[in-house]
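Only one protein chain is missing from this complex, and each of the others stays in its spot.
To keep things simple, chains are lettered A, B and C as they appear, and every chain counts its residues starting from 1.
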Amino acid sequence: METQLKEVTILFAGDSGDGIQLTGGQFTDTAAQLGNDVSTFPNFPAEIRAPIGTLAGVSGFQLKFGSVNIYTPGDECDVMVAMNAAALKANLSTLKKGGIIIANESGFDSKNLRLAKYDEGANPLENHSLEDYEVHKVDVTKLTREALKDSGLGQKEMDRSKNMFVLGFVYWIYNRSLDNSINFISTKFGKKPELRDANIAVLKAGYHFGDTAEAFSTRYEIGPAPLPKGTYRTINGNQAIGLGLIAATQKAGLELFYGSYPITPASSLLHELAKHKNFGVKTYQAEDEIAAICSAIGASFGGALGVTGSSGPGIALKGEALGLAVILEIPLVVVNVQRGGPSTGLPTKTEQADLFQALYGRNGEAPLPVIATRSPADCFETTIEACRMAVEHMTPVILLSDGYIANGSEPWKFPQAKDIPVITPPMAKEKLNGSTEEFLPYKRDDKLVRKWALPGMKGLQHRIGGIEKENETGNVSYDPDNHEFMTKLRAERIEKIAEYLPKLEIDNGPEKGDVLILGWGSTYGSIKTAVRDLLAEGQEVSHAHLRHVHPLPKNLGEILKNFKHVLIPEMNMGQLVQIIRSKYLIDAIGLNKIKGMPFSSSEIKNKVVELI
Amino acid sequence: METQLKEVTILFAGDSGDGIQLTGGQFTDTAAQLGNDVSTFPNFPAEIRAPIGTLAGVSGFQLKFGSVNIYTPGDECDVMVAMNAAALKANLSTLKKGGIIIANESGFDSKNLRLAKYDEGANPLENHSLEDYEVHKVDVTKLTREALKDSGLGQKEMDRSKNMFVLGFVYWIYNRSLDNSINFISTKFGKKPELRDANIAVLKAGYHFGDTAEAFSTRYEIGPAPLPKGTYRTINGNQAIGLGLIAATQKAGLELFYGSYPITPASSLLHELAKHKNFGVKTYQAEDEIAAICSAIGASFGGALGVTGSSGPGIALKGEALGLAVILEIPLVVVNVQRGGPSTGLPTKTEQADLFQALYGRNGEAPLPVIATRSPADCFETTIEACRMAVEHMTPVILLSDGYIANGSEPWKFPQAKDIPVITPPMAKEKLNGSTEEFLPYKRDDKLVRKWALPGMKGLQHRIGGIEKENETGNVSYDPDNHEFMTKLRAERIEKIAEYLPKLEIDNGPEKGDVLILGWGSTYGSIKTAVRDLLAEGQEVSHAHLRHVHPLPKNLGEILKNFKHVLIPEMNMGQLVQIIRSKYLIDAIGLNKIKGMPFSSSEIKNKVVELI
Amino acid sequence: MSTAEATLGSPNLTSKDFATDQDVRWCPGCGDYSILKQVQTVMAETGLSKEEIVFISGIGCAARFPYYMDTYGIHSIHGRAPGFASGLKSVRPDLSVWVVSGDGDCLSIGGNHLIHALRRNFNLNLLLFNNEIYGLTKGQYSPTSPKGTITGSTPYGSIDTPFNPLALSLGAGGSFIARSMDRDPKHLRETLLKANTHLGTSLLEIYQNCNVFNDGAFFTYTDKGTKAQSTLFLESGQPLVYGENGSKGIKLDGFKPVIVSLEEGASKDELWVHDEHDKVKASILTGFFEHYQDENSLPRPFGVIYQEDRPQYQELMSEQIEQTKKAKGEGDLDALLSGSSTWIID
Partner (left out) sequence: MSTAEATLGSPNLTSKDFATDQDVRWCPGCGDYSILKQVQTVMAETGLSKEEIVFISGIGCAARFPYYMDTYGIHSIHGRAPGFASGLKSVRPDLSVWVVSGDGDCLSIGGNHLIHALRRNFNLNLLLFNNEIYGLTKGQYSPTSPKGTITGSTPYGSIDTPFNPLALSLGAGGSFIARSMDRDPKHLRETLLKANTHLGTSLLEIYQNCNVFNDGAFFTYTDKGTKAQSTLFLESGQPLVYGENGSKGIKLDGFKPVIVSLEEGASKDELWVHDEHDKVKASILTGFFEHYQDENSLPRPFGVIYQEDRPQYQELMSEQIEQTKKAKGEGDLDALLSGSSTWIID
């Protein structure tokens, strides 16, 4: 029997050593390549390697794929693969009533049950506690070993490929071809043919198990999604930022310098960039976050695009130098991949609570643009925009992402290099021999942007620094009126950037009405899904999503006026909502979740229904 | 002839080497001791020792004293003492039309004129450029030398006491006795009788010069001000904070630990505290601001009151550790003596632009109380309040002062030690032998305050840290619901502090009306003066001043409702005003000055008049 | 004996008493387990009671340490542990304060606090868990990783010359500088005890295997096959002897350390005799830092390399207060508030 489905959410869960992330990643790629839309949410344990079999050691990979547009990795799961007892216990609450559980039987032996802290003698696969679900027990370990009994591999090595069994089986259920994964395995184990063959054998064994096992009578069919035509790949957030940085600097004709200090969940951006040295990218692992941002500013002074990235606590350390970059009026991109706070907080969880820090975490009046990305694929374009702003407006820019975006992945219709618009650095011109014109480093064009004069340029020697500068000359000035003038000018030149930005558009829903949901950052997918569903249910609700948090789009006030209620969901205690209330004096209300996890679309739907 | 005056503003100005600050300080003390109210504003050059005679090297000391209450050092000056040409040039704009200039003739020789960048050949004392003023040329240098011709001192030493001549002369004009300064000189030069005698002789010479010089026909009489009865002293802001810290810790029975790193204008607080080691105060000049705040947190963990102080750029560096203190729920006082920003900014000038940094300059949701002092003498009480809050509510507290308050001084009716209320640290109780009760470091009382368990206390060993903590046990917890619970709890326990605070009162003016001026921090004096004058002129205007910026007083909303307009003057681009607009959804408007200088009361008056 | 030890009785505890109820969450096989065990054992041996001990750490795998010690503890922020410890020791000289820090925590972001702690000489014990890698953030190279280390952040190999942590500590003015390793429990315990006994800031570098991201970084020094050849265990007053059955020794040819074979004629009398108090010799010993390759390589020294008695910061701090009290009298709040010049309005 084959059933047609529009969308399915699967959670692969197991011990951190079980290869869960790889399994999930493979399924994602295959689904995407078959034309589904996909969204993923990997969920790592906080420990590097928590003891095997424990709750603390559970690793999860949730993904949603469908024949419709997919914006989130799903609220509740339809299917859960549990490689051991701890995986089941830790994740059962996210499984839909009636959902399918595929349980690896040997992961439920007495030792595993004890480690998962099940009551003595209680095995969920055997008592009736899972009656609300459709449970399929599969002895993955045994079946894997059997599939490999002639492989000549040791038992430990055999067991390492049991994730392939599960993957094969799930491919069978959803009627997916094995080709993509076979290719992947062939490349990955190219130099170890015995492992390549073993993994392929097990993958196939899992697939054939579907054919032979009686338990599963149903297979599902999920057709391709109505995605725009084009060439696609899957990408995660930090990868996309990395690619965006490289693309932007190439388009600006600038060298890319990335100064950073490792921190979860920003480290993988450093890793990504470090790979691409053949693009001339210079990555620099500094001694700390302060040195990292200072090195980036130094690089920008030298005519590269200096970029630094970190997460909350590291960004806190950059505040002082960021203030300097503001007064220097120098290009700089600061990426904050936000995580749960305060302090060390929840390093492996996501949150949006650093917006205020981005806007205000510096001494004195130090305004700068803050822009936020909404999804893994969106990172690419948003990053290019951050770079464009930094370079063309000679200013530090903060780009906000978060852990959810950084690790999540989705299909990305990537552009061709030639179609990415060029970025134009406002380079100063070297003085000609004999010229007596005085060079004024703080003289501005009509965008209020000063020129970028690089060491090596003849006759443009100048000194910049953190003491208040005289208008135009840039010399140190203690003059009271000049200070007020410059303070206002620095604010104005950032505000002015809004003039060069597109108008904010309603993403979905009517232009006027009862409720506008105004979002920023990674809440995009949840809001989008909620609004789509609500509209389908005949409710009147609209959605607008901010990429530009500062300066705000010029037409935001007009948009807001057209709605009775403005709802602002944020994964914090209400930060954007405070800005909006203050600026537009409207009674915008917040919907706040501070659980280190994205909103489910139903949380948003419920709130909207409550409002209407 | 004697004229009765209500208030006078004098500016002493000269080269940094001219002893201007001492002269101003002496006049202040004498005026205060004779019952006048006084307010002062020392204005240092940015350089340690700018070249003698230049504009950059001018040092000023402005003071206002009167027989009425005095709240600011005055908008415009009635009298200006100019020890050299540069001093005149730099300050002329602050002198009232018709004001008196006492000019030291020998400071206007051709060299001085050139250094002051007067046009070639132009001497303001000789051309007609000062026609709008009453100019008195006195050859202070010559007269001083004459007074000392028999002293046996060398010329350089003689010249060093010329400030005493001026002081004596100004005492004569305002009919002040020399006794206070003679006492001061006697103590200061106790071990150098020849200098003591010389300084006294010159002081007297200056005084007698008034009697003999024909030019000055008028002397002024300024009676005592209607100050509350009591014993007074003069005090500046940083001194008062230092004394407040010592008093508070004594009243709490705690050791005071001050970890800091020098920075203008906060350094003098370190200096002040370092003097008082006989109070058991431990001062620690750390390697940087980060180490400074960490050492203070460590000291608090040990059961002392840890305090750290800095100014803008240094506070920026403390953000990460401050977030830790928030999640540790540990007492800590952070003093920010604000200066002009951004970045290095204007180190010797004043500003209020770090309010946002105080509220939001940390990663994640990290709420803490922010309180602001309004004047030098107010620093004492506000500091005690900051300490009380930190200790009794187990929280870091930010105390905002600024350069204007730090260096300014005024009479202070100081309390008796016994009248300062006791502070009660919520100490945990050591476990009795045999007790099996589990110690819960994050269990709270009804103020939501946890107990302070100190190393050394038996049976209370516990570990605290920056990762999210489980409610009550304080153990590391990655549980999503717990994170939301704790985040809200941390916000709530700070909000709750408002319940223990007095209601905000209208400082001056009616309870309802057209315009409320809502201020915070050092704008107090300017607003107070403006409102007093406006009320005297029959205008309807009221003034309320916030000490507690976060949490805000519980009754603030009610107060705001009673006024048609709310005006918020700030020495920044509008920070409190944003908070008020957002929280109360009223169209509060800002009056902003970013010149590194306090508001003049007329600036505020004009704005009010415009509003009415 | 530290102040703390001197003034407090021995509560007869065992290493188990120092364990907490928290699950230890390092990777199975991590060298941190052994260090934890030895520290717990040593704590029991010191005779200190649990409540007078404080463990302070930064962030990293190593920095999880305080959670596993049933003493007071702070798991602070990355790199800053010495800052917290300095403030704590200032106000509580009675406590036994231990800092636990990884090589990234201590030498990368925390390098400044380390060198200032060493120069000031608070009576602290700093344990540097050196695994030559960033464990917690999943394996980037650290300031102690050898040049060429391939990691996530250096896919083509690191280009940084690593620190020599003991040379740095010596240059910073450290008063106690020692090295030990996770896989020699006895030596580790002995060295921990010496660090504890030293009055001043004790810097103890502990080679620690990160079996997940940098497995085997120190196997040369810990594996049976190579250990004897590659390690030199220092004993104060003893000649520098090492090798299989003590077959080798080191003598000085001018400033140049030379390996001699005691089996082939060299005598112990000509050998360099270890003197913990000799700073020049200590600097030569910290210079034994080339990677071990064959029998011609100088062995890596373990044990106390340098020790010097100099005043402890927290004592100087307290003394100054006592002296000021003596000179000016115990502070009187009323006198302080009134200052030197007052007037009365009535």
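As a working rule, a contact is a pair of C-beta atoms (placed from the backbone, for glycine too) under 8 Å apart; a residue touches a chain by one contact, two chains touch by 3 or more.
Please read all numbers here as calculations on a predicted model, not as lab measurements.
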item	value
Candidate in contact with the missing chain, chosen from A:27, A:133 or A:257	A:257
Selected residue (touches chain absent from view) among B:283, B:461, B:475 or B:523	B:283
Full-complex contact with the absent chain, from A:299, A:366, A:400 or A:608	A:299
Selected from B:49, B:111 or B:429 as touching the chain missing from the view	B:49
Hidden partner interface residues of chain B, rising order	47-52, 54, 56, 261-264, 267-268, 270-271, 274-275, 277, 283, 285, 287-289, 313, 343-344
Touch list for chain C against the chain that is not drawn	108-112, 115-116, 119-121, 143, 156-157, 159-164, 167-173, 255, 278-281, 283-284, 287, 310-311, 313, 316-317, 320, 323-324
Contact set of chain A toward the excluded chain (per top definition)	29, 32-35, 180, 183-184, 187, 224, 227-235, 243, 246-247, 250, 255, 257, 259, 276-282, 284, 286-288, 290-304, 306, 320-321, 324, 328, 413-417, 455-467, 475-476
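Just so we're on the same page, only the chains that are shown with their structure count from here on.
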item	value
Length of the line joining the C-alpha centres of chain A and chain B, rounded to whole Å	46
Chain A-chain C separation of Cα centroids, rounded to whole Å	40
Chain C residues counted as touching two or more neighbouring chains	59, 75, 77
Multi-chain contact residues (two or more partners), chain A	313, 343-344
